[in-house]
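Here the complex is missing one protein chain, while the rest keep their positions.
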Amino acid sequence: MDVFFQALWGGTVVGVTYAVLALGFTLIFGVLGVLQFSHPQIFVAGGFVGYAVQTLVGGGLPVVLPATMIACAAIGLLVERVAIRPLKQSSFLAPAIATIAAGIAIQNIVIVVRGPDPVSFPPLVPPADLQVGGVTLRSAEICALVVGVLVMAGLHLLIHSTRFGQAIRATADRPDVARSFGIDTRLVSVTTMALASALAGVAAVLLASVYGTLSPFMDTSLGFKGLVIMVVAGLASVSGSMLCGVALGVLETLLSQYVSPAYRDVFVWALLLVVLVARPTGIFGRRVVTKV
Amino acid sequence: MDYYEYLVALAAVNGLIAISYQHVLSSGIMQACQAALVGVGAYASAFATRDWDWPFLPSLLLAAAVTVALGVPLSVLASRLGEFFFAIATLGFAQVLVVVLYNSEQAGGAVGFVGQPTATTAPAALTFCGAALALLAVLQNSGYGHRSRGTAADPLACSALGIDVNRHRVVVFALGSALAGLAGGLYAHLVGVLVPGELGFAATVTLLVMVVLGGITTPFGTLLGAVVITLLPEVLSASDSVRLLIYAVVVLVLMIVRPRGLVGRRPLRAPAIEAVPAAASAVDRPAGRLEVSGIAKAFGGLQVLRDVGVVLTPGEIHGVIGPNGAGKTTFLNIVSGLETPDAGTVVLDGVPATTAPPHARARLGIARTFQHTRLFPELTCYENLLVAAAAPGRSGPVRTPWASRRDAARRAVAMLHRFGLAAVGDVPAAALPYGVQRRVEIARALVTRPRFLLLDEPSAGIPEEEIPALAALVRELADDGIGILMIEHNIPLVRQLCDSLSVINDGIVVTTGNVEECLSHPATVAAYLGVPEVSGA
């Protein structure tokens, strides 16, 4: 049973970081209507910013986290300005391709600066272990869980209980009606982009400090997971993304533990397919009504 | 093989892969596993030549066959999932394939598959790529190509024209898979070592960049995109990541400068065929009867239709009026098969058609237009008509592809002349004034040679000075023997045109029969002018 609980714990921690990453995807898709394919590369860049800040300046989590978030928000704004805004009117695919290119650019800037090899990520909180029953909780994991949950709770509060959050939701739902009540939907879009990109930074710092290592090539598998979470949760459902992220992390870990680490992704995909066929709008999604 | 020959061969193979993907994407199938399908072909043929001692060429055939066998079942999911989720599901399929190959010892696992002969020469690669390009170029301008462009632009309008959209997509997917498998076989015998990572999401994304950058509307554009993307990193002499960085910037700039790709498809121009006598299209039409009765339909909790019916005979114009929200369009959707009623029947010539899908009804001779026109916006007026001509019609003589293509062109041109559209035949539909778009839509419906035509507010949005011409046209169609069901708000037009009328309000037919009697019926006045309650309770 200890093995089970250890896996459950590890999966929950990783899943929280997935959820934070996927939330960014979801927010951008919901508000800007664009698949932001460079989101995972912003994650990678964020990880390396965090690494640089900690090795050059130090200060641990309280310094690294805000610095990373600011850097990622800035990158996100740049992507919005360069790759999304000029192409939003042309088609669905054009901005997606442009963000793919932006992602390749971001990733390779990281590689040019830091090299292609993985780096070991310095601890942001003093390393320590806590034993609960037979389960070992590392300080980095506890920290990731706490920060991740706090960030998600904060985002939930922001979206559901503030004026700006209502503006985000109104813009995602009916942009024209939102404008008629005085909401500057372009400002909402830009701010959402910055916020979502900052979330990628949070996910990067947390995941890197849990793994203790960081590679510029983490983008592909994470990007895929982010997409899967967004779709399974139902496009543009924020609370759904949170739950699905955690569920995916736990599921992955348990599958690796008990079934086969090698074929883990096969099961995840099979599950995804079952969900899609059974509920084509995602678990938490709304049914989209098309009118003739 | 020297470096330059290798580059030529690689560009040709990549070109073949890219046009196989373009073929699928440009039909509106948002699929994200083309690289994985290429990989299936690559591994299949590499196993055949290395382990089973097959010669090279048969191994390519095997590659194509295996890929089709895997791709076709996948494509069936497309209609179930819808565009976006299908893309995600295929993405997952690619990831699974990568995982399986990584963990397969026979396939070489993460190290890669080696030992197959390097049999793909530059001439061989160029030959296959050229042949595929020629095939796709021919198909692009055939009925098959018209159906593809139609389904990509508006599947619903296509099914109303008689095209079985799902079936067409499966065929497109099969051809795209065959070409991908073939290309995979060539690739396996070119590079010497196959790595599973090359089949995943990232590889498909690179293919997508080739397609969109080069131009998604034509294989020629895509081929150019593939060549650019293949050679660009090679001509840049710098470290890998700087090269990729420059590559990314180039792609970004090209996308912004040419968001529709480097090369666009040249639209087909209407050939200069003399107008054929209009009567020719009217002769082969036997008499018949469209009977719709007892239709009920609810959406969610809202009972839109309770009991609506109508009988339509050839040559008759039957009007349907009623206030907004009365359920008129829903009724039309049910008659044309876009929605299934909760109760009631649609019977054509005594044969029940209530559950027949829209494309089957179109083939039985029911055509329609839409309240908000649903032309294919980027296709020219002439090409819009060609899509309709490419729909499989009611049984007719078997023709060679060339003859049927000539016939389709002739039908489309004849219709352009008849509707006074010859001058705008080569103009994209979206660029036409709305009134002209309405006419194009009616012309497009008529290309399918319907016996019954359903018009949803034909006069809405068109300038008043064009209405008399529209009226004359509709009258002429009826005189040709077509039965016309017309939803209309313009009462004078209804008065002028309709032989009989039904007034729908609140989901029921409140009165039907003679036009003037219906219009002066108290229930009509109440429904139309919104008298809140009929007193006398």
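Labels for the chains are A and B, by order of writing; each one numbers its residues from 1.
Here is the rule we go by: contacts are C-beta pairs under 8 Å (C-beta built on N, C-alpha and C of every residue); 3 or more make two chains touch, one makes a residue touch a chain.
By definition in this document, contacts and distances are computed from a predicted model.
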Hidden subunit of the complex - UniProt protein name among "Putative nitrate reductase", "cytochrome-c oxidase", "YafY family protein" or "Amino acid/amide ABC transporter ATP-binding protein 2, HAAT family": "Amino acid/amide ABC transporter ATP-binding protein 2, HAAT family"
Selected residue (touches chain absent from view) among A:K88, A:R114, A:H156 or A:R179: A:R179
Selected residue (touches chain absent from view) among A:H39, A:R85 or A:R169: A:R169
For subunit B, residues in touch with the removed chain: 301-302, 323-325, 430-437, 457, 460-461, 463-464, 467, 489-492, 519, 525, 528-533
For subunit A, residues in touch with the removed chain: 163, 166-167, 169-170, 173-174, 176-184, 286
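What we mean here is this: only the chains that are shown with their structure count from here on.
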Subunit B to subunit A touching residues, read off their complex: 77, 80-82, 84-85, 88-89, 91-93, 95-96, 99-100, 102-103, 156, 200-202, 205, 208-209, 212-213, 216, 239-242, 244-245, 247-249, 251-252, 255-256, 259-260, 329, 333, 338-339, 370-371
Interfacial residue positions of subunit A with respect to subunit B in the complex: 37, 82-83, 86-87, 90-91, 93-94, 97-98, 100-105, 107-109, 111-112, 116, 220, 223-224, 227-228, 231, 235, 262-266, 268-269, 272-273, 276-277, 280, 292
